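The next block holds one structure in the form of structure tokens; read it before the comments.
All protein chains but one are shown in place.
Now for chain A:
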Amino acid sequence: MSAAGMRCPACGSTNIVDDDLYSQAQLVCVDCGSVVSEGVLANDPVGGSDVSFSRTTAVAKRPCANLIKGQQRVKAICRILMVNREIEDLSHTYYKMAYEHKAFLKVSLQKKDILTGCCVLVSCRQLNWPITVGTISCLLDADSMVVGAIYQEMVKNLSIEAPIINVTDVIGAHCHEYKISSLDVPEELAENSRELTKRAVALVELAADSWIVTGRKPIPIMMAATYLAWQSLKPNKHRLKFSLDKFCQVAKVKKLKSAMTRVAEIKEVLCKLGKEIPWVRETVTPDNVIQLVECILQNRYALLRRAMRTHEDALLEESQASCAEAPPESSSQISECADQTPITSFVKQNGSNSDGKEKPGDVDYNPRVLPEHSGTQESQNPPQNWGKRVLFAPPCVIHAKKRRAEQPEHTDVTGDEEISDSEIDSYIRTPQEARDFALMQQMLSLSDSAKS
């Protein structure tokens, strides 16, 4: 407010001057000396400046340094995996989205690092470029469980859907890693990568059909399939003598422990099928089955059907022979159900029974489930022990864990029974016992401190 054009409220004169008192602006009337108006002590507005501190000190906004580093890491991973341009762009987009998502805003740098790998993984899956979580965790040098957890969190938060990879898709890339071409190893051990992949894929498909793949980690299976494929492509004595260890050393690949068990399981399946080949005279053992692998794989569906049929016939004979035996065991089924309390719920079985799905000679298991109290030869719970009746079954079913014996008193418990004193007393030490215990503890602690 300027001094001009104002009137002093006390005397009415227009002679008003700016007379600042220290740092307080004041307008004072010259004639009567009254203060017409005064400003605040300082020129700053009350309650702080209108402009915030961060704005006054702000520089031009730059993208976060960690975001840039992360994007470079994404690029590096994409280049190492040699993916195409589309996948790389998609990974960059996902990484930016994830980085700025509130769930990942305040996480540790390590997690953000793993996030880079997860973005690449998701983009590869969506655009049909199969890589495994194992590959990514190798590249990131992180535990695959941690990578998996962050991957699932990211997929949930960003609401993206990624198809699940099949083992058969990944095996091509896996076989490529094996340095077994003629450039790397002597001629007698070398193998064309394409042939190797084809044979390995066939072996993996066979394994998938016979319950070896389900529920297992994919990489040991692929390793086992590659090893057996390599052996069977030229099954001479030299190659057959090569153990899995040596093969991995030659191919410069790190051996996995469980691959050995997978090799044994696949060989077992091959033996079961090898037995069905009509022109093979000698008994098929895991040692001599490798020579027959080519033949088995070419005719595997026919051999599978034959094996199923033979097995069915054998079972039929068995059941007919033992039909005349002991009367059916009835309620032993309940006793099999351990010391846990079963609640039985009746569930409607929709539509027609699996009769429609049954292929001739294929399905061994009879889907007409036996009611609880029926007497049959298999007194154990049918679904749990179908492993014993079927030719191919996962090992967890064949070697089912034995359940503990049932304790019948538990079936009639209500929560509000009487609790007798004597029961409770069994849980409390008598005063003498308590004193002894305290004494013993003292002695123990003394001897401990004496020793140390």
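In the analysis below, a residue touches a chain if its C-beta (ideal position, glycine included) is under 8 Å from a C-beta of that chain, and two chains touch if they have at least 3 such contacts; residues count from 1.
Keep in mind that, in the parts below, contacts and distances are computed from a predicted model.
Trainee: I notice the complex is incomplete. Of the names "Signal peptidase complex subunit 1", "Exosome complex component N-terminal domain-containing protein", "TATA box-binding protein-like 1" or "Nuclear pore complex protein NUP43", which is the UniProt protein name for the chain that's not shown?
Mentor: The chain we cannot see is, by its UniProt record, "TATA box-binding protein-like 1".
Trainee: So which of A:Thr116, A:Thr132 or A:Ser232 would be touching the chain we can't see?
Mentor: Selected residue, touching the omitted chain: A:Thr132.
Trainee: Which residue from A:Asp141, A:Glu188 or A:Glu423 sits in contact with the chain not drawn here?
Mentor: Checking the options A:Asp141, A:Glu188 or A:Glu423, the one contacting the hidden chain is A:Glu423.
Trainee: For the chain that's not shown, point to the residue among A:Gln320, A:Thr414 or A:Ser449 touching it.
Mentor: Counting the whole complex, the residue in contact with the absent chain is A:Thr414.
Trainee: Would you mind spotting which of A:Met154, A:Cys271 or A:Ala393 touches the chain that isn't drawn?
Mentor: Selected residue, touching the omitted chain: A:Ala393.
Trainee: Need a quick check: the contact residues on chain A for the chain that isn't drawn.
Mentor: With respect to the unshown chain, the touching residues of chain A are 132-134, 144-145, 148, 151-152, 155-156, 159, 161, 163-164, 166, 209-211, 214-218, 304, 308, 337-350, 353-354, 357-359, 362-365, 367, 369, 371-372, 381-384, 386, 390-394, 396-397, 410, 413-417, 419, 423-429, 434, 437-438.
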